[in-house]
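Then we have subunit A:
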Amino acid sequence: MIYEGKQKIWSDYQKDIPDDHYFYVRSCIRQAFFPASEAAFLDITRNKLGRDVFETEHHTTCGGIAYHCDVIPQETSMTIIARQFALMHKYGYENFVCSCVTSFGLYCETLETWREFPELKEKIAENLLKSCNLEFAVPKVLIHSSDLIYKFRSRIAGQAKYKLVDKNTGRPLRVVEHIGCHYSKMFPSKGVGGAEYPYVLIGMIDAWGGEIIDYPERRHCCGFGFRQYFIQSNRGYSLANSNKKFESMEPYEPDMIITNCPGCSYFLDRWQYVIADTQKKTYGKNGHGIPVFTYEEVAGLVMGYDPWDLGLQTHMVGPEPVLEKIGIDYSPDAKYKGVGGKDIGCPECPACLK
Partner candidate 1 sequence: MMDFGFTINKSSRIDLDRFDKAGFDKLAKIEPDVRKCIACGSCTASCSAGQFHRTSVRSAILSIQNAKENEAVELLKGCMLCGKCQMTCPRGINIRHLILSILKFYGTK
Partner candidate 2 sequence: MNILASYSSIDPVSSQEFIDRIPSGYSNFVIPFVAGMLFILTYLLIGFIRVLHHVPWPDRKKFLISLITPVTIVKNIKDMVLDCLIHVKIWKRKPLLGYMHSSIAFGWFMLIVLGHIEVALFVPRHLGSISGGGLFYPIFYRFFVWVNPDHETMRGNLLFFLMDFFLLYVLSGIGLALFKRVKSIALGMKHTTKPSIPDRIGLYCLWLIFPLRLLAESFTADLSGGSFLTRPMNMMFKSFFGNSLNIMPTWWAYSIVLGIFFFVMPFTRYMHIVTEVLLIMFRNAGLKVRKPRKGFAEAEIYACSSCGLCIDACPMNVQRKNLKFSSVYFIRFLRRHNNKRINDIAQKCLMCGKCLALCPVGIDSPAIRQAQRATLMNSLPYDYGYLSSRPAMSGTYPKVMYFAGCMSHLSPGIIKSMRIILKSAGIDYVFADEDGGICCGRPLMLAGRNDAASEVMKANKEMIENSGCKVLVLTCPICYKVFKEEYDLKGIKIVHHTQLLDDLIARGRIKVSKDGRPIVYHDPCDLGRGSKIYEEPRRVLAAVGELKRASKERDESICCGGSLGSLSLDHKDRGAVTEGSVASLMSGGPEEIATACPLCLRTLGEKSPVPVKDIAQIVCEHLR
């Protein structure tokens, strides 16, 4: 590996990420599966970094799921998106931050389409006016929330309580980074570091003391893809993709996986359970899996948030090995205690995956 070569590419793919005043839209999947990640994001950006991050309860899904499942036409999804933009405009913002990579891709795609086909843009504006009576607008800057954390990675490191280092051995944690396909594969210039060697997560890990490991199937999709996932008979295909990645990363003995995409963090985590259960195969040390984190979770951890406040108990693969290594003090008993110590119930865990 010639590091300078990579740096060269990274420097070629930098995007200007505004300094403040963001209009934030959420991710359907993450709200359902990792609500704490988005909460952590808002807390970090607003309270720890003192940014103005605005969100409105009026915003909706981007329609991406329906769009990618071919249940709504592109025009519809575009109108939904136009509405999101319009809300941003209405509340006086022009920097659009979205929490979901699928959305991010779709927003990019939509803006690109409008650029290519102005007449379509007109039509959508008209739809918007008719349907919602909102004024059409496009954001000045469109970024993904991981871009934001990336931008402030050093400041987060500055406030960090922990480093991504094994406190017993002093060795940096070996981290596998996984980027959502729709983050930059569709529009390389829209992603920090481009499509082939994305830097957005690597930047964070570097800043927080971890060690990024490269592996042959790094670029490979986690296999989510709505068509694959939402039809049960296709899930084997989805599973095969994640499996391929695990097989490929295993020899490099990663301590953890960090992702910036709702689907990826979900499937890289859940499929490890399915594989453990059906194939009796685990990829971590002695029966453990490889813990999977969102970038907010990792940011939260290094900044000293309580793991359970970050919602790590909702993971299928237990995060404990990583917490142990970093030396984060946490109470195992509190794992399944909700707000005010209320028991939130413990999921049935397969014997094969600790």
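Candidate entries met the following condition: all candidates are chains of the complex that A comes from, given by their letters.
Observations on the structure shown:
Basically, a contact is a pair of C-beta atoms (placed from the backbone, for glycine too) under 8 Å apart; a residue touches a chain by one contact, two chains touch by 3 or more; residues count from 1.
Bear in mind the structure is a predicted one, so any value in this text is a computation, not a measurement.
Touch between subunit A and the candidates 1 or 2 in this complex is found for 1 only.
Per the touch definition, subunit A reaches candidate 1 in the complex via residues 232-237, 239-240, 243-244, 274-275, 277-279, 350.
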